[in-house]
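Yeah, one chain of the complex is gone here, protein chain that is, but the others are all in their spots.
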Amino acid sequence: MGLIGSNWLVVPIVLPLATATLAMLVGRRSAPYLGLLTASGILLSVAAIGLTVLEEGTIRYQLGGWEAPLGINLYADGLAVFMLLMTAIVGAAVSAYAVGYFTSRQDESGRVAGDSGDRSGSFWVLWMFLWASLNGLFLSADAFNLYVTLEIMGLSAAGLVTLERRQSALSSGMRYLFVTLLGSLAYLMGVALLYGALGALDLATLGELMYPGAATWSALALITLGMALKTGLFPLHFWMPAAYSNAISPASALLAGLVGKASFYLLLRLWFDVFDGGLGPGPGQVLGLLGAAAIVWGAVMAVRQRRLKRLLAYSSVSQIGYLFVLFSLATTASWGFDAWSGGVYHAFSHACAKAAMFMSAGAIVRSVGHDDLDRMQGVGQQMPLAVAGFALGGVTLMGLPPTGGFTAKWLLVSASLESGQWWIAVVLLAGGVLAALYVLRFLNPALIQVKVGPVARPATQNLEVTAFVLAFGSFFLALLSAPLLALLRIGTPFASVLLVGTP
Amino acid sequence: MSPVTFYLLSSVGIFVVCLYGLIVHAHLIRKILALNMMGSAVFLLLTGVARRGELTDPVPHAMVLTGIVVAVSATAFALAVARRLYEECGRAYLPEEDPEDLSEEREG
Partner (left out) sequence: MSFAELLPLLVILSSALASFVIFFLRDDRSRLRTSIYLGGEIVKLGLVLVMLQGIYVGAQYELRVPLLPDIDFLLQANELAMLFLILSAGLWLLTTLYSIGYLRHAPNRARFFGFFGLSVSATAGIALSGNLFTFFIFYELLTLVTYPLVVHRETPAAMRIGRQYLVYTLGGGVVLLAGIVSLQLVAGSLEFVAGGTLTGDEASPAILIAIFALLIGGLGVKNAFVPLHSWLPAAMIAPTPVSALLHGVAVVKAGAFGIVRVIHEIYGIELAAELGVTLPVAILASFTIIYGSIKAISQDELKKRLAYSTVSQVSFIALGVSLVGYLDTVGGVAHLVHQGIMKVTLFFCAGVIAETIGVKYVSKMGGVGRRMPWTMGAFALGSLGMIGVPPMAGFVSKWYLGVGAIEAGQPWVIAVLVTSTVLNTVYFLPVLYVSFFGKPTGEWQEERPHTRFEADWLLLFPTLAVAGLVFLIGLFAGWELSPLGWAELIASRQWEGQFGN
């Protein structure tokens, strides 16, 4: 593969870090251009990494040439590239959206509304740090490095929530900060225990040395709790609705789409690469059960909401449940890879769809000036693109073909039937119908026609278009199932299963 | 009791007590302090772990140093947010959530 090939791995981390630093210096006028440039750079480098991994298999890169355990290793397998790709796509869309978001805010009546316009510079700085930490997290091959990226991610995400000087934003950002710090500390405690027991930090080495014992069990429990808290698994989701709905919309899109997926990825990585599927079937069953409860509870709560962005936040509670059911399904049996890849596929499609929906919601809230669901009449007439984007994203949440949600649901349902846990299949399928109900909770009022005169409203054309494009693209994600699943096969912990499965 | 076990037990003790403090105390500064001490508990464990073998293991020390840097910046940020919250609503407590807040002034 050569030196050039593995050097690519550094680009998606270093590039946004450099931009973040630069953006602090250049101020808010040039920051958007810098951001867009970085976004395209990351897209390119991720594509290059993806192609290399597809052709030549997994890549390992040693920073500065230092070997583990002292050196820092970067490692790209199919799963890591998959997550990088998801982040690059959603990140690029949100970047484009943010450009429109902050300019349209300033254009309004010639002056900056509140003091929030000043924050656009900070947005780019924080978002670039967040992006660097996300990419770093997906590529890290050692447990402590993961902690560092996790903390940078948590801090910059909390910064994004508190970007606006509004009491609700500040208080939910504060709560989110506590939650994310607590989650990282639990993780670090787990890592300390692991190091104490096994004397290694490199994930592959940890996996080889793993044995069930008091220390490793406690480490598993601490790490799982910490990550479940950060991801917002029922019943640890208490912080989520406020944080998602009170942040500005680009930040909501990033939080719901990407940040939650990163902590889930970390759990997935450790659970299957290090803890050998949860050190026995029990812990996985517990997570699966909580996931199933989340699907139902989140959807029921979403239907009962009166505010658009809170509806979306509760929908995330429900959708996160889909991710966690995989822990009770993915075992070394023949359906293990189906369940694992189904969950990961769900993460991808949900990230795109939910980000697009938050972006649509942001455009709508910006335009009508409130997010009261009962006063949405006529929105469909005024902003057809935003409503269409929301609806297309909603179809992914329902898990209908040809969206990525369908591929995920097919794989998960198939795995749950094959493993004999048919009750999970029932919950997964019912969740789709519940999702339709909460999507309609918005669409029903929004599509009702009212007679409205021409109202002066802020220009949101750019926002609507970006949201729609992302939603439209994610609508056809099932058609890419074959190549994406092939990517996931590279370096999967279920390689042994696949060897048996394929003729 | 070996020193390592002693470190381990005291570390877990501090972690649990501070977790309790984080949950029950409403004042933001107390919460931030609790989080800081939880961090220290983890560092204590790591320094203990470094003394397991004959020789002192340098890796946990490196981890503690990095951890301290992270903890300092997290604390600084938390304090800044807490101060701004105090400026905005005049108290250093997290307000109860108001889910039905349908205020017009949303997103500028």
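So that you can tell them apart, the chains are marked A and B in the order they are listed, and the count of residues begins at 1 in each.
Note that a residue touches a chain if its C-beta (ideal position, glycine included) is under 8 Å from a C-beta of that chain, and two chains touch if they have at least 3 such contacts.
Only a predicted model underlies this, so the values are computations on that prediction, with no experimental measurement involved.
*Asks:* The chain left out touches which of the shown chains?
*Replies:* A
*Asks:* From the listed residues A:Val11, A:Leu209 or A:Ala430, report the one that touches the chain absent from this view.
*Replies:* A:Ala430
*Asks:* Given that one chain is not shown, which residue among A:Thr407, A:Gln421 or A:Thr460 touches it?
*Replies:* From the options A:Thr407, A:Gln421 or A:Thr460, the contact with the absent chain belongs to A:Thr407.
*Asks:* Can you work out which residue in A:Ala96, A:Leu170 or A:Ala478 touches the chain that's missing from view?
*Replies:* Spelled out, the listed residue whose C-beta touches the missing chain is A:Ala478.
*Asks:* Over the whole complex, note the residues of subunit A touching the chain we left out.
*Replies:* Touching the chain left out of view, subunit A contributes residues 338, 380, 395, 398, 400-402, 406-407, 409-411, 413-414, 417-418, 425, 429-430, 432-433, 436-437, 440, 444-445, 447-449, 478-479, 481-482, 485, 501.
As a convention for this text, only the chains that are shown with their structure count from here on.
*Asks:* So how far apart, in whole Å, are subunit A and subunit B when each is placed at the average of its C-alpha atoms?
*Replies:* 25
*Asks:* Going by the contact rule at the top, pick out the subunit A residues touching subunit B in the complex.
*Replies:* 69-70, 105, 108, 113-114, 116, 144, 147-148, 151, 155, 158-159, 162, 165-168, 170-175, 177-178, 181-182, 185, 188-189, 192-193, 195-196, 199, 201, 241-242, 248-249, 305-307, 310, 362, 365-366, 369-372
*Asks:* Which residues of subunit B touch subunit A once you look at their complex with the stated criterion?
*Replies:* Residue positions touching the partner: 4, 8, 15, 19, 22, 28, 31, 35, 38-39, 41-42, 45-46, 48-49, 52, 57, 59-60, 63, 66-67, 70, 73-74, 77-78, 81-82, 84-85, 88-89, 94-95, 97-104, 106-108.
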